[in-house]
Each structure stands twice: as structure tokens, then as C-alpha cells.
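Take this structure first; my questions come after.
One protein chain is absent from this view; the other protein chains keep their places.
Order as written gives the chain letters A, B and C; numbering starts at 1 within each chain.
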Amino acid sequence: MPKDDMGRTMFERGRPGQRGTGALEWDIPRPGLAALFPDKFRRKKAPRLPELSEGEVVRHFVNLSTKNHHIDKGFYPLGSCTMKYNPKVHETLARLPGFTTLHPMQPAETVQGALELMWRLERMLGEISGMQAVSLQPAAGAHGELTALLVVRAWHLSRGEDRKKVLIPDSAHGTNPASAAIAGFDCVTVKSGADGRVDVDDLKSKLSSDVAAFMITNPNTVGLFETRVEEICAACHSVGAQVYMDGANLNALVGIARPGDLGFDVMHFNLHKTFTTPHGGGGPGCGPIGVKSHLAPFLPSPRVTHHDGAYGLDRPSTSIGPVHGAFGNFLMMVRAYAYVLAMGPEGMADIGHTAVLNANYLYGKIKGSLQTKYAGPYMHEFVLDGSPLKKTDLHTSDFAKRLLDYGVYAPTIYFPLIVPEAMMIEPTETESKATLDEFAEIFLEVWRQSREEPDTVRTAPHNLLLRRVDDVKAAKDLVLTHPF
Amino acid sequence: MPKDDMGRTMFERGRPGQRGTGALEWDIPRPGLAALFPDKFRRKKAPRLPELSEGEVVRHFVNLSTKNHHIDKGFYPLGSCTMKYNPKVHETLARLPGFTTLHPMQPAETVQGALELMWRLERMLGEISGMQAVSLQPAAGAHGELTALLVVRAWHLSRGEDRKKVLIPDSAHGTNPASAAIAGFDCVTVKSGADGRVDVDDLKSKLSSDVAAFMITNPNTVGLFETRVEEICAACHSVGAQVYMDGANLNALVGIARPGDLGFDVMHFNLHKTFTTPHGGGGPGCGPIGVKSHLAPFLPSPRVTHHDGAYGLDRPSTSIGPVHGAFGNFLMMVRAYAYVLAMGPEGMADIGHTAVLNANYLYGKIKGSLQTKYAGPYMHEFVLDGSPLKKTDLHTSDFAKRLLDYGVYAPTIYFPLIVPEAMMIEPTETESKATLDEFAEIFLEVWRQSREEPDTVRTAPHNLLLRRVDDVKAAKDLVLTHPF
Amino acid sequence: MFAVAGVSKFEDLVEAIPAHLRLARPLDLPHSQSEMALSRELRHLAEKNRGMSELTSFLGLGWTKHFIPAAVDSIVSRSEFTTAYTPYQAEASQGSLQQIFEYQTMVAEITGMEISNASLYDGATSLVEGMIMATACSKGRKGFAIASNVNPRWREVAQTYAGSNGWTFHDVGWEAGTGARDRAALAKVLAGHAGKLAAVVVQTPNVFGLLEDLSGLADLAHQAGAVLLVAADPLACAIAEPPGSFGADIVVGEMLGLGIPTSLGGPGLGYLTTKKAHLRQMPGRVVGRTVDAEGTRAYCLTAQTREQHIRREKATSNICSNQGLMTVAASVYLALQGPQGLAEVAEQCASRLAYVRDGLQGAKIRPLFSGTPFQEEAFQLPPGSRARVEAACKTARLLPGIWLSDLLPGVPTESLLVCTSETHSRQDLDLLVSILSSAGGAA
Partner (left out) sequence: MFAVAGVSKFEDLVEAIPAHLRLARPLDLPHSQSEMALSRELRHLAEKNRGMSELTSFLGLGWTKHFIPAAVDSIVSRSEFTTAYTPYQAEASQGSLQQIFEYQTMVAEITGMEISNASLYDGATSLVEGMIMATACSKGRKGFAIASNVNPRWREVAQTYAGSNGWTFHDVGWEAGTGARDRAALAKVLAGHAGKLAAVVVQTPNVFGLLEDLSGLADLAHQAGAVLLVAADPLACAIAEPPGSFGADIVVGEMLGLGIPTSLGGPGLGYLTTKKAHLRQMPGRVVGRTVDAEGTRAYCLTAQTREQHIRREKATSNICSNQGLMTVAASVYLALQGPQGLAEVAEQCASRLAYVRDGLQGAKIRPLFSGTPFQEEAFQLPPGSRARVEAACKTARLLPGIWLSDLLPGVPTESLLVCTSETHSRQDLDLLVSILSSAGGAA
């Protein structure tokens, strides 16, 4: 029976007329729908929502939930995603009625605590990053990228320049070019050098007075610090271009080095990575941006102000305008604020230290199998080249699926594009040595199987609720809603 | 790896010096342990508690948790246990700081809401049961039994009688005789008749002026209403004995008939059954007792009072005294109170109706396999006679283990003692017809296997994390704590 | 661990960071606090706010307080949903995948559309994504015939994106009597910008809380070669004919309120539904149904060639992380309510507004417009009464609504936009009516 039940939706359960909530009280007269809406507005055919009791709904979702891997279950080495432990107190605090019941249109004097929290968090992020002004409004990293590029665009325009190009390394995350395009820029790709870092000569050759910004991830997506960052920034600045840091990998730097000190003009944070707000199966995130002071006037409105002990809101005319209907994902800010308080200066420094040590330790344990394309040491993550798997006609995706069989998640795969058959591993600082050792053992075992019994790997997974999922069929059939 | 990891304790993980909580603030001088305690009091060897990070602790318990069957996962047909759905709002309400932060020694004027809730719940239980006074203090059903028997004893003593015997049917739950023994009584067993109900002649033959009480479960443990209840009560009363109703099966009666109206003098409730407070893997429960007015003066102290709009506490001198250090399991009372409000008179009546219908429906579906020993119709549960399994050399316990393989829990087995190889099935009113149908299908399939491939059943379970657990070895080795 | 890492000390690991660029001091942050201390601090901040459990609030504008059954958070808070990542590895992520598939189905059903994506940040950005999508559906056109009675907070966000995308907005005003979009004005825009319009953009209920009559609108848009983009309140759709029934091409909006607390407006949940024919232009993630190697039903992310990680600068959107967990909240909420429960909540909201309207009638306070409201409506108070009303509300700890003129040019300064929901008791409504009647009644 469990097998038959796999994938059965709510729409295939229940019975007509059932509902999971009790009838509401009518302490006022009930005019009836006909009296409320003229016929032309009234819905004729009810939406086919499930008809289940509360118990059935709960059972459905509880059982669904257990079909997920998640951090509280086991190791989650997704590179670039910083799957670290999310402290439970954040969940409690983000559920305080004093935060959850606030309305975005309330008068400022009734939301002083919320504004204070945002004001303080902006400054904390500023101190951590070495940036001079911060906006918390973007709802995720990509949203931050886009917002930051709009800020850069506004700055250029304010100087009478309508620059058209944004330079982006070939190792960049897909959101970088996508954000640049939506911000109205043309993307120009900068090559990576033989060492996996930006090819500075290629960069220089592409810099011009039409370049609005260079977007660079640091540490970059192969886990390497951009050692020539000063030279890069200087070159960009010399043609009037801004340097943007994709801060998705900030976890590696906290307490070790600050983007602002490195020369960057603007960056985004992923609170759902570095500041451990939970990923929620794909969000909500929070993607604040930090800027040097020359860009500050252009940050999204409203801005939180603080005068004479009172917090307020301001909408400067220089601002690019709002990028979110309200203030962004406020409850994620609550969690990040609590995290910074828990860490303090000492704890913050430990984050980067342990993240870097864990990554290099883990690579040390497994490098007898697959190897990286670019030499380390690495920062918080490393990227294996999966090409040797081809010898037994396997792909990185096969290897990944086989890892799942051992109760761990797979690394990020096929990203970045500059490493063939890439397998990107980020252990994070919250995993113990014991867990790293266990993962290394699993990894080496799968490596052994890849050579000695490749079929086991090719047909993985074997131990999960499902065998290999047919994504080709999914893309062909495109069944995107339940066929009633 | 998952298999190897089975059963690994917290004590086998972690590393010395690790802890899952941050250091506390010392905003006062820290005298140090040596200054606080003379040497003779100071602990020399720390307890070997786990040394883990918060993330490791959470991961440990989350993974443990998923090794449980539970109501929110699937059908839980444990007879006599009333495993019905526990509404989620109860969990929220029982966590309101206005309830959880109360101290039992607070002045009554600072806990008016709590006292009001208890006062009202007492009266609600009184109305539901037809009893005239209720005490919420006992912490579980067995505690209620014991408390009730002490009340009965005090009443007899108040009349100058020191009666020594308690009569108990052979079908009774084990707590009945155990409670009677601890209340200082000698237990005398009353036989069940051929119809599964109390053998009234046997009862009468054992009644005497030395009998303090007759304890009877109604509906009884084979799911039958004691039709001759009036005659039973009259016979007992005629010799001055009290009639006690074990209310574990009250779910079958709510809104249909009231124990007080049936003639019982005293009873206990299981809020963790009829009033759906969650079972918590074995508690906390809550076992209020209800009595007719002649027994009320003897109820445990303190009693909640209500005069002139103010709630207070009283300790009548006639009381047997307290049976709990405080007021009992207060947060369970909060949940039960919310449940009564949600149900209302209409919902209450539905409980009994649906519970009874579900039980008889389910028996109708499976009676082609195993059958009951005593004829129905049944109230909320029925008890199958597992003897036919012996034909293929199987036992009820084998059958139960095989059921587990299909993602459902097993019925209560080997209870009551009057049915050989008993299998006691209580579906409850919160299960849908679809779930009953699914269970019936599974049951019939296991029945088929029992005859056609008994080895499959004998060696079950096959699909769970573990195969059959060796309880004989457990009882022999008696490893009751982790061997460090 | 250093030995395995191939170094002898930590500094060796970060030698790639030029020494002078490393941070030589501890960060200037508050000292590390215990969970007890920081909980106290956060509670203190929370208590500095006056939430809607303390104030009686009639604020709406798409962020509406509804009652959230406890079962919602009991599911949302399961770490299986909370601490998972985007479900990349389908075999170990069926929980989130099936949940999203079910969410997609329910949102499509509610809006009357064929398909849905897996979420967008919020209502305002869903409008923007809808507009970007419209430009793609119309092969790059950049003009928008947009109703002036679309939520101004959303329009502002669209404005932020307009410059870099080269968008032109052609405003379509509202009718003075009904508050609905001005049909004549729309006809003019359509005629005046033939061949340039990507979309006709309307919202229902509009900023005045009034249902827009969508009949015939799709044809008008399509005749102009544009798509019909409708921002719609999902709760209103429970009882009002949904945009899909009127041939809308893209429907967007905000799901906050349906299982999601207002939380200062975020995290909310932007949705986008459309026709299957427009799938290739749709932004964001989408889950499809398929099978595994043994034919067992399974779900996975699909149609990914639209997305940034594959198509990079040619992607339909830059969105990556979206509002995943909020779709869990909305899914549980909608599943609990079912069609009946959802309709009852909607009816409650509308009926409570009618109760307020009836009450104000007595004090001669009339709605600003004659259109059909759902749960929000603008009431016209006498000139000069605003200060009196505000003072009376302050005393009563009541937020009576939003003064429309703070939001929108061209409306009288004493128009108050009042939003009711099932969470308002009769007493709450009576209090509002009595304050508006006495402080705001005809002097």
C-alpha cells in the first residue's frame, strides 16, 4: 500500500462537503451572496479545492513532509547554498505576535520595534561587510542583484551616463546575467583564467566607458578568493565602472575580510545563507544590498530613519523607488538579527574559520577519488571535476543520485559551468568532523562503486521511496496541475 | 549507513566540551562553586550527559522521531486507547504563556483564568457524564481509579464501615485490580457470561456487606454495553457497595447515554482518550473522576470554588487529601476544555454516533476473516478471537507485526484476557470511511497470507527499519541504561 | 584536521587573501548573547510594536488579516519543509515537489487558469513579473494600458522597473461614479497605441476594493495584440467569477492572509497563473508530474529551460529563491478550508463590510463609489473631519483604515478605505461605525 500511495494528491482523497475548518460565527446579519454581489460577479463553479477533515489534511502534509531531505535530518552539502543549521530560537522569535501581526501601512509610531530592528540590522550588515549603507528590502539574492544594478544605473544616470554593459565572469551564477538583463543591461562575459580566478587581462580588455559594472562573486564559485581583487577594482574604477560583489559566498569571509575593504562598491547578502534563515524548500529568502556612500542616495525607498530616539520612514527623491510592496521579507530580518546577537564578534569570526577549515578538510579526505580542476586551498567550498566518471560511462548526475541512497543530499551539480561535470561541495561550519568523516566514507564508497560496479550507480537511487525520476517525461508531458 | 546507525545513542556521538546551549550571562559576581558549596557537597564526577551542538541534538531527535508510528502518520487502531485525531489548535492554546508560566503556589487572585477554566471543565464533565461533582486532579486513568477508590473508602469509613473487598470482572483492564490493591482492597474476580457481559449471577453471589465497590468498564472491554446495568447497580447498592465505572471507553457513550443516569456512583475519565488530549508516547494524561453528590465531600483537595464572581481554593476537612503535588496535569485540562467548546452539544453527540458506526462498519468489512467471540453489534470497538491463526501455527502477535508492514499500527493484543489471542480494534470517529476501507483491505490480505504463506506473517515485519525485535533477550539481558 | 586539509595552520588556508586586506580587528557588534538574553531583547523589540492583536485595525490594501488555523503553522514549522532547499534532487524532495504541484493546482483552480508557477516574492513583484512576461508574449512590445485604480503600491514597484526596461505606461483612469476603470479612456489608449501595447493591466478588486467587470476585456486586449494581465485577490475569487472565466492571459496577485500572517507585509506570497500556451514565457519555478524508473508517480522541477540557471541573460526572469515555505502555508490553509470554507470566509468578509456600510448609512456617510465592493471600500467623510476621526481612533486604539488621498492623487482628502474580515467581531464593527459616525459624521 505505501507504494501505491506514492504521489497521490489531496484531490484524490476526501469526500464532497467535508471541510477541515468549523463553520464561522454569524454574529451579524447574513445578507447572502445574492444580496452582496450582482449575478455577473458571482462565481458559478467553485474551485476544485480538496474536501478533507483537519486530520486528513494534517496526515497528508505530515506524510508528504517526510519525503524530503532537510537539514535537521542529515548532511546537505549543496555548494553555493550554505545549508547550515538554522537555530530553533529564530523560529520562536519570528512568530512573536508583536512581529507577525504588524501591518505595513501602520503609522510608524506603532511599529517602533520593527523599525528599530531593521535600522540596527542594516548597521550590523554594514559593519560585517564594510559597506556604508544597507537596504533590507530585496526578497532574495537575485532580487538584491537586480536592485543593486538599478541603483548602479541610477548613479550613472545621475552623472549623466547611460552605460549599457555589465561584465560577468563565465563562472557566475545564472542570476547574475539574468538580473543584468532585467536591469536593462547587455551582458559581456569575462573569462576565467587557468587558476579558476578572473582572467584580469580579459577583464581589462573588455572594460570601457560603456561598462556600468563588473559583477563578481567572491570567493568565487569554484571556492577561490579573488586574490587580485584590488587590481580588479582599480581597473574597473579607472573606467568609471562599479564593482559588484555577489555575496552568496559571504559565509567564507565573515570576520576574515570585508567586501567594502576589498574595494567593492556594492554587494548583496543572502540572509538565507550566511545569516542562516531557513531555506523553506525554496524561500522565502532575504537579499539585502550594501553600498558605499556614493550609491546610498539611490537605495530603494522607503528608508528607515532614526532621529531623536524615534524611528521613521523616508522616501528620498533620488531613490530608485520601491522594489517590494512593503518592506521585504521582514520575518527573515528578525531571524538574522537574532543570529547576529547570538554570534557576537567572536562567533562571527568562527563562522568563516570553521567553514573554510571544514571545506579543506573534507577535500583532503576525498581527493583520492575525484579532484578539483583548480588548485586550492579553498575557502568554504570546492568543486570537483566529474569527468573521470566517464571512463565507466557515468555522469555526475548518476554519482549524485547514488549519494542520496546513503541518507545524505547530493552536492550542487553542473554548476559552475567552467568545471566539466561539476560537483560543488560546501559542508558549512555547523557540521561536525564526525559528519564530514561519514560523508567522506560514503563518497569514497560511491567512487569505488563507480569504477567497480558502475551499474549500481547508473541506476541509483535504490534505497529511497522512488527510483530515478524521469525528468525528460516531465518536460515532455508538462502535467503541471492535477488532471481532475 | 542508515542501518549501521540504527539505535546509536546520543552518548556515542559528540565530542568533549561541546554543548548545545550558549554560555549564560554573568551580570552578577561569580563566586565559583568552591565558594558556594563546601567540598563534601560538591559533585566530583560530572554526569555523563551527551556533548553535542544544538544542531546535532535536533538532528538526533528528529531522526528518532521518524521511527515512530503516530496518529498524524496513519491509522492507529489500538483498542481501548481511543487514538483519535488531536486538533492542532489545542497545542497552540496549551502553550499560551498565560497558562504555561503559572506557578502552583501563586495567590488565587493571580490565576483566576486557570481556576475558571478548571471550574468550568469540572461542570462540563459533570454534564457529559451525569455526575454531580468532578475532580480534575488525577494525572491519568489509573490515578483516577485509585483516587476514586480512596474516595469510596473514605465514604465507607465516614459511615463507620471499613469494607475490604472490591469486585472486578475478569475482562477488566489491569489497572483496575492494581489500583484496588494500592487502595488497600482485596480483589475478587467476577466472571463474564457467555455473551461477554458481566455474569450477573456470579456478581450477586459475590456481593456482601464487605464489598466496598464493584468496578466495571462500560462499554466493557469487548466493546459491549452492559445491558443489565440497572440491575447491577441495584444489586450493589442493596448491599451498600458503590458502583465504579472505568470511563476509558466513554467515547462510545458521549451524547448517547450518561454514566450517572445509568446508576454509577463514581467513574474516571481519560481526557487523553475521550477528550483527545494527545497521548505523547505514554502520557501525560489526565484522569478526572466524577462522583454522585454523596461522595463529593471526599474528593481530593484542593477544590476549586466560585463565590461572588471570584474563583478560589478550598481544602475541605472531609477530603481524602491531595493525590498530586499541584493541581494535576493542568495543560491537558486546557486542551480538553477547548475540545468541548469546539464540539458543542451537536459535536459531542456525533462523537459517540460515528465511533460506534465506524467500529461496526469495520467489523462488517473484515468478519469474513477472524471473528469476535461475543456477538455484536458493538459500541466503539470489537475484539477478534485470534485462535484460528493457530491452524497455520501463527499467533496474534505475528498477525500484528505483519500489519505494521502496511504502514498501519497493530490493534491492542492479548487484552482482554477473556478472549483467546485477542485482537482489539477501535477505529475511533475521526477516521474516514476511506481509511477504514484501506485497513480492511490490508487486514484481509494479511489474513490471506496467514493461511497461504504463513511464514511471511511469522517473520514479519519485513518493510520497517527493523525486523522482529527480540524482547526475550531484552528481558534476559536487562540493558536498561547505556553501557558507557 | 589541518593535516588532512594539507596545511599546518588556519592562515595557510586563507593565504589567497592578501594579508593587508584581512580584517585585523574583531567586528564591532554587540557581544555574543545567550539564547535567554537575546530572546529577551527580541521580545522587548516585539513589545515596542502595537500589533493587530492590540489594535483594532481596518487596514487592508491586499495585506489582510485573516484567522489562521493552528494546523497551518503546525505543518509549516516541520523542519522537513522549513529547512529543505529548493527541491533539486527529486528523489529526495518529493515532499516539497508534490506540495508545490498541489499548490499550483489550487491557485490555477482559484483563478480559473490552466497553470501556475511555484511562487514569486509578493503581489507587487508578481505584477512586475506579469508585465515582463507580457512583453515576451507580445514579442517585445513595451507599452502598457494600465488602470489607475491598480494598487498604487504595486504600480510604484512596476515604475521602479520601468526605466531600465523601457516601459511606457498609458494610464486608464476610473469612472467618477463607479470607481471602475474608465471604458472610454481604455478604448482611447487602445486605439492610440495600436501595435505598441504588451498588455492591458487591471486589478480586481481594484484599489477602491471594488470588483472590476472583466467581461469583454480580453477581446479588447487581444484585438490590440496585447495580453490581458489581471491582478486578482484570490479570496475574492472564492465567490467572484475568476479572471480565467473572462479569458485573462496572465493573472497575478498576493496570497498573504491565506495562511500567512501580515508580518509588516513580508514574507508574503506572489502568485502567477496563466494559460498553458504561455508556459515558455512564464517566470519562476514550476513542478510537473512524471514517473520514476519503475513507473511510480513522481514529481520534479520542469520546463527549466526558461530559467536563469540554464538560460542566463535570456531567462524569462532572474528569480531563483522564491517564497517556497509560504506556498506550504497557503496550501495547508486552502486544503483545510476547501471550497466551502474559503467561500464562507469570503462571504464573512463581504458581509461584515455590508454591516459597516449599513451602519454608516445612518450617519449619512456614504461610499465614495457605487461599484460592488468585496471586503474593502472607500467611505466619504465630511470635509475637515480627518483630524477629529484620527484623534478619536487614537483614544480607542483603532486603525480605521487608509486615507485614500495619502496613496492616490485625485481623491478627496476624507476618503477612508476600510477593510473588514472575518476576524472583526460585531463589537469591532460597531466601534468603527460609532467613531466614524460621531467624529466623522456630518458636523
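In the analysis below, a contact is a pair of C-beta atoms (placed from the backbone, for glycine too) under 8 Å apart; a residue touches a chain by one contact, two chains touch by 3 or more.
None of the values given here were measured: they were computed from a predicted structure.
When the missing chain is restored to the complex, the residue among B:Val266, B:Val356 or B:Leu370 that touches it is B:Val356. Taking the complete complex into account, B:Asn86 is the one of B:Asn86, B:Ser171, B:Gln242 or B:Thr428 that touches the chain left out. By the touch criterion stated above, the residues of subunit C touching the omitted chain are 35-36, 39, 67, 69-70, 74, 77-79, 422-423.
In the full complex, subunit A touches the omitted chain through residues 21-25, 58, 62, 87-92.
Assume only the chains that are shown with their structure count from here on.
Among the other chains, B has the CA centre that is most remote from the centre of subunit A. When C-beta pairs in contact are tallied for every pair of chains, the largest tally goes to A-C. Between the CA-based centres of subunit A and subunit B the separation comes to 47 Å, rounded to the whole angstrom. Centre-to-centre separation between subunit A and subunit C, using Cα means, comes to 21 Å. Taken residue by residue, subunit A touches two or more other chains at 14, 54, 58, 62, 66, 71-73, 87, 342, 433, whereas all remaining positions touch fewer.
Multi-chain contact residues of subunit C (touching two or more other chains): 32-33, 35, 37, 69, 71, 73-74, 79.
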